[in-house]
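Of the protein chains in this complex, one is absent; all others appear in place.
Moving on, here comes chain A:
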């Protein structure tokens, strides 16, 4: 691997909207609300934005979502496009924004996502729409849902490493304890290992409380060129980024226990000039308990088969060796599609700025953020640092 020069771009504004069940919300309205809040956070105005990247919406599918949003909000950027990479969308948007400002194409790029997939469609409708990541001829006709596809990964993992139910459940429980400290989190009521173990089976071995939420919500992140970031309120550095892409369909995955996060994180660490051991806080895509478990191990934060034991021992909780998903993640904070992965970026920025209130990791100077899309198919890792 050839070492790439460290990034120079800054994250200058972050914001997310209210989370959970938001009756009356719309996909575009959530985009707008998040944008206004992120601009305020940065100390910028709409006129400063010269690049716009949108994701996708399930309640408002569109061929040109980014153009629709720019019209809605009143932006006329010199660069504008939408990016679709499932749960990796937010991190990949940010990586693209970094490339845009570092190439000189843009000064301030707005990355914005949002969806009202809880109140704007039925739960059945959301589950069916998500299942479309399955192959239309070779997977969907066999009844593959997204939870069932991740269950295939989980079953293979359990077979190989023989971990206990509690080691898997500990991932959900740790997330909920963090969410309890975040006033905006969708699910904040206490959760026990027994609650997870006794929740109904969705697709064995995964139970309801192994799965992420479906929520309304939106988030925006502004990425600025190094010199353009000088007059913003409190910039955060982007130090490294990397991607890994091995398959789309789970039947075509080269392995059921190792995924593209290994490559993407190695690239990001190498570019940032840091190791996994130096990371103070990690915000990692956690669509299911098994997602976080395999990613923590593939990325190198824990040995193979050990992440569940670590979670059970409190290692990924506040005060532990590596606090993970300090906002509560997709399982307790909320999951609004492309915005779900953006909540991880927002939280990482809050941690690095020392603005995470009761969830603050003392002395957090280096953060790792990771998004994965599809069935552990598309991966993007980021290493962020204090200014």
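The rule is short, and it goes like this: contacts are C-beta pairs under 8 Å (C-beta built on N, C-alpha and C of every residue); 3 or more make two chains touch, one makes a residue touch a chain; residues count from 1.
We take it that contacts and distances are computed from a predicted model.
One chain of the complex is hidden; its UniProt record names it "Zn-ribbon domain-containing OB-fold protein", one of "MEDS domain-containing protein", "Sugar ABC transporter permease", "Zn-ribbon domain-containing OB-fold protein" or "Cobalamin biosynthesis protein CbiM". Touch with the chain omitted from the figure is made, among A:46, A:64, A:194 or A:252, by A:252. When you scan A:99, A:156 or A:197 for touch with the missing chain, the hit is A:156. For chain A, the residues touching the absent chain in the complete assembly are 124, 127-128, 130-131, 135-148, 151-156, 159, 200-206, 249-252, 256.
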